[in-house]
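Removed from the display is one protein chain of the complex; every other protein chain stays in position.
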Amino acid sequence: MGEKPPAMQELQYMTWEQVAAAVERDAGIALAVTSTEQHGPHLPLGTDAFIGHQLVLSAAEGLDLVVAPTLAYGYRSRPLSGGGQRFPGTTSLRATTFISVVADIINEFVRHGFRKIALVAHHMENQHLMYEAAYEVVGPTPSGGPRVMVIESPYPPEFSPETQQAVYPDGAPPIAPPAIGLDHASVLETSLMLHLRPDLVHADRMIDDWPERVPGYDLLPIPDGFTVASGVLSGAKGATAEKGEMAWREIVGHTREMLKAEFFSA
Amino acid sequence: MGEKPPAMQELQYMTWEQVAAAVERDAGIALAVTSTEQHGPHLPLGTDAFIGHQLVLSAAEGLDLVVAPTLAYGYRSRPLSGGGQRFPGTTSLRATTFISVVADIINEFVRHGFRKIALVAHHMENQHLMYEAAYEVVGPTPSGGPRVMVIESPYPPEFSPETQQAVYPDGAPPIAPPAIGLDHASVLETSLMLHLRPDLVHADRMIDDWPERVPGYDLLPIPDGFTVASGVLSGAKGATAEKGEMAWREIVGHTREMLKAEFFSA
Amino acid sequence: MGEKPPAMQELQYMTWEQVAAAVERDAGIALAVTSTEQHGPHLPLGTDAFIGHQLVLSAAEGLDLVVAPTLAYGYRSRPLSGGGQRFPGTTSLRATTFISVVADIINEFVRHGFRKIALVAHHMENQHLMYEAAYEVVGPTPSGGPRVMVIESPYPPEFSPETQQAVYPDGAPPIAPPAIGLDHASVLETSLMLHLRPDLVHADRMIDDWPERVPGYDLLPIPDGFTVASGVLSGAKGATAEKGEMAWREIVGHTREMLKAEFFSA
Amino acid sequence: MGEKPPAMQELQYMTWEQVAAAVERDAGIALAVTSTEQHGPHLPLGTDAFIGHQLVLSAAEGLDLVVAPTLAYGYRSRPLSGGGQRFPGTTSLRATTFISVVADIINEFVRHGFRKIALVAHHMENQHLMYEAAYEVVGPTPSGGPRVMVIESPYPPEFSPETQQAVYPDGAPPIAPPAIGLDHASVLETSLMLHLRPDLVHADRMIDDWPERVPGYDLLPIPDGFTVASGVLSGAKGATAEKGEMAWREIVGHTREMLKAEFFSA
Amino acid sequence: MGEKPPAMQELQYMTWEQVAAAVERDAGIALAVTSTEQHGPHLPLGTDAFIGHQLVLSAAEGLDLVVAPTLAYGYRSRPLSGGGQRFPGTTSLRATTFISVVADIINEFVRHGFRKIALVAHHMENQHLMYEAAYEVVGPTPSGGPRVMVIESPYPPEFSPETQQAVYPDGAPPIAPPAIGLDHASVLETSLMLHLRPDLVHADRMIDDWPERVPGYDLLPIPDGFTVASGVLSGAKGATAEKGEMAWREIVGHTREMLKAEFFSA
Partner (left out) sequence: MGEKPPAMQELQYMTWEQVAAAVERDAGIALAVTSTEQHGPHLPLGTDAFIGHQLVLSAAEGLDLVVAPTLAYGYRSRPLSGGGQRFPGTTSLRATTFISVVADIINEFVRHGFRKIALVAHHMENQHLMYEAAYEVVGPTPSGGPRVMVIESPYPPEFSPETQQAVYPDGAPPIAPPAIGLDHASVLETSLMLHLRPDLVHADRMIDDWPERVPGYDLLPIPDGFTVASGVLSGAKGATAEKGEMAWREIVGHTREMLKAEFFSA
């Protein structure tokens, strides 16, 4: 069969017979649900997609888990968590469309015969909607059929003290209600990208910025000044590949632990 | 015209001519989007609806704001924020239905001529979906038309130190990812209900409980032990009407400030 | 457990454990589907909601029937039965939304375990649409599962001669095709409200009015003169609380008989 | 151009250039919305479609009104007005589908340039849903654009005394709530078919029948005995082509008058 | 029972008892899915509907196959296969509506008890969408339930050499990508109509025409010059009833063979 392609665990790289074999041995399947969203002047629009896809690949290493093609179109960006829908480039789906896409894909996994299905978000706004998709397919009441794990936040609740200190020497960015950290395109994501895809980071454009207002609500249409002009929701300065690597290791570890706990424990 | 009915600011109590007059003077209109959801063995299923409706009424006092009939059916309850969809009594809408209802109502407010529209949630799971409804109606880009304010979390980011100390003498309940406090049917909501609707609280059934597991993800179908059996997500013991009043005053004040800042500032 | 709250048969006032007990003993559940609709210069927009909700509560007295939160948003008002969608204040749902809401709620009742489900309209325009919602959930062919009763018209086909004479001394208002009486916001509804909620009736504004045209068809957009300007589709003068009480007793009795015949006969 | 085809006013028989010319001279366009529904053992499933299509053709005679292909699939049959959805042969659409079909067709008429659009039902269950379709396209508020006339009941409110006496010598069939006459597949429709399509009437199977129960509500699933077994909702005996002709003339006249009053008056 | 109506195999002409009998003996049912679409200056808008309906009737002759009312509203016309949506008269459905209509009808056939269901298109644009409708109802995996045959192209892959020579003495019209012959309203369809419905052909307007451009793609909005002005996508001159009859016999035969092979072979 020749040489193993790079990352044979990816659905796109497998033949249907390899999928049939994976189903046969009760492998799981995971889907990253991400976004195409502005990430400031220094990070690419695919930041969520690159991180989310790599996260699922890395967390799946050593687990019998097929990785489906990452969904690079997510739910609409919101001003206080992603800059909002006034940026060119941010390309989002309506809520109803997003739910349908994820539900259709889960339904296909079920048709294939998979019984362990994981959804992993790297885009806060996908919250509830990816859950809804899973709910529409498998419902609330156990019946012995396939199970869907919904990971809306793959980050550990807390980083280790060393990582926390390295990434946020002056403390984490404040929490905007309802409880979303203003951590978009800032030091953490920038560090992760410097670790994972340094070729895509415009290091000379890593700025510190801040929304003019961080009120406890949203307004539609989005008024000027509500969306931070640069797209950076808190400081990106100080990001380094080293900090990224420290955080990455913990994020991957946390995600892998969640997958293992539910799907791959003895 | 006889005696003023109780709460003439409510749309249901007004005649169409009174609404026409309100529109004429550029009044606003507010809608509470809540739930019918289990709240443990001691609180009624209408807890969110009662609190949400009263919150909008109280916050609107003194503001020129009509209060529409509260939406008592919300988006699906989730295990780690409301106990989830395995409880009898919890009566929820699909995401697509919920979005449509809220969007239709906003569209009608726009047809009436209202230009200041506020949505206020008292049910965490309505997040994003109520935003989506507003987005579908008015879009992201300002054009001089009506504005919709989306308040997904009407609670202040922090209570005053006195209130904080009174309500949570041992510290707030932990945060379940993605960042939702396990505060459902617990001391805070119970205190609020003891203040607002003591007739509906079964004081003899105010228990402390806790989910067996608070993992960083969800599972569907919802396995046994994932949903806390009692429906109480953290301790309800120690709740009092006095604590409820303290918190209530701050919640109402915070919500009123948000409404004023955007719609009723000079 | 302390004092019984007012109307413990209401879902909103019950705990989930009380619902579980109701399901256990095979209680039924009823939902009033009403409207927020103009009712002339003298009646509030919540007229249908108040009457519909109270009707279900009263008809359910003595029956083992839980009463769900009334749906106060109904299908669009039509000119010849409710004044139509050009009045400010009238707040309606699209047909598709209305069907989805009612279907979702029925589905939740089924999930709770209820097997006797009643829908009761107090808004003519909900006709067919509430039926459709029930059809979508349980289908046409009996299979031993839950049953849904669809009461689109809770009024008796004929009032008793005494009531008929009292309410309509000069005869009932004419029937507009397709067979809907022009009885909106007129003597009957006004009398009912004077009986049930006199605090909400502007007695000094009870006028007689009449549509300019009562053609056998509708026109969209709604031309001027097609919608009666006042919102009163026939005379409201002569309404009294006494007439309201006479009619109310018969309406409640008729509705209770229907519920009993199907769900609570031996 | 050769001989004029039979019924050149029908859209299906016209070329696009003839339609362009009709639009140019501000002709109207009419659509019959009917059903494929059981009509007892003696009438064909196309009864509504044949009558509805012919009615629009006859009413349009002499008016500048194009007749679109009749929609032969209508909203679901209901037990007390059409026998309900347990009969084989009855072929109906979901409410949402029906609304979409009618709305799409109206939208196309608008694209063609028509400004006078008429919908004519011959199937009671299409009520509200065909109205909704028109509403979705043109909305409630006049703006100088195309107008849609919605004729849900093309029959005159009352027949002339002679016709009334001829068709119903013993009085009309009773009215089932909400106000729909039990006139399905009975003497009136049978007489109309004997007049219009005698080749399709099984005269030897014209029976009298009656639902076992005519309650003021519906039940789903439809219990046995709720749907009349024969499909005849009141007596069909006594039907004659002569009675049919008398009624037909008045029905056509009434429908034509409605069309003229709104679209073709000076 | 009197004289047999013309074409008793049509659902519209049958009573529900005749349908019940057909189901009982395991008859099939067929639905033509066609269009109302411009066919040049010489053919009527109903060309697809007339041919499609007659094709199903003729192919069904001698087979135990009920013919449902033809769906005369199809999916949107496209410029390079039907002239596109800029012609007045062309009356099409959205894709979602079309799928819903066909799915609803199939669902009803299933409810009747039919187990052999055939869909026959005479409108290229219905491709995939009619397939989707069948898929939504019966799914991909055999389970012993009803089967749906989807005939998107009822024409034989090749006509006999004699017919080919007669119809296309100079060769068939070119194929526009993706592989659709430019055969709309041209010699073949015109000949078929001269054979089947000569009363509806404007023989004096049978012209030869050709799109200005036949690119390998579509453009929206449809630019001028992209849609052929006359609506004839290739030559109509030379059409005769004799050629139509030759082709018709082969088309009917081919369709009947397909139906027999799957549903009526021993």
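Going by the order they are written in, the chains are A, B, C, D and E; count residues from 1 in each one.
Here is the rule we use: contacts are C-beta pairs under 8 Å (C-beta built on N, C-alpha and C of every residue); 3 or more make two chains touch, one makes a residue touch a chain.
Quick caveat: nothing in here was measured; it's all calculated off a predicted structure.
The omitted chain makes contact with just one of the residues E:85, E:107, E:163 or E:191: E:85. In the complete complex, the hidden chain is touched by one of E:32, E:124 or E:166, namely E:124. Although one chain is not drawn, its touching partners on subunit A can still be listed: residues 1-3, 5-6, 10-20, 23, 36, 38-46, 49-50, 68-69, 71-73, 85, 87-94, 96-97, 100-101, 104-105, 108-109, 111-113, 199-200, 202-205, 231.
Where subunit E meets the missing chain, the touching residues are 75-76, 78, 84-86, 94-96, 99, 124-125, 127-129, 131-132, 134-136, 138-143, 145, 147-157, 175, 177-181, 215-224, 254, 258, 261-262.
What we mean here is this: only the chains that are shown with their structure count from here on.
Between the Cα centres of subunit D and subunit E there is a gap of 27 Å.
Averaged C-alpha coordinates put the centre of subunit C at 47 Å from the centre of subunit E.
In subunit E, the residues touching two or more other chains are 111.
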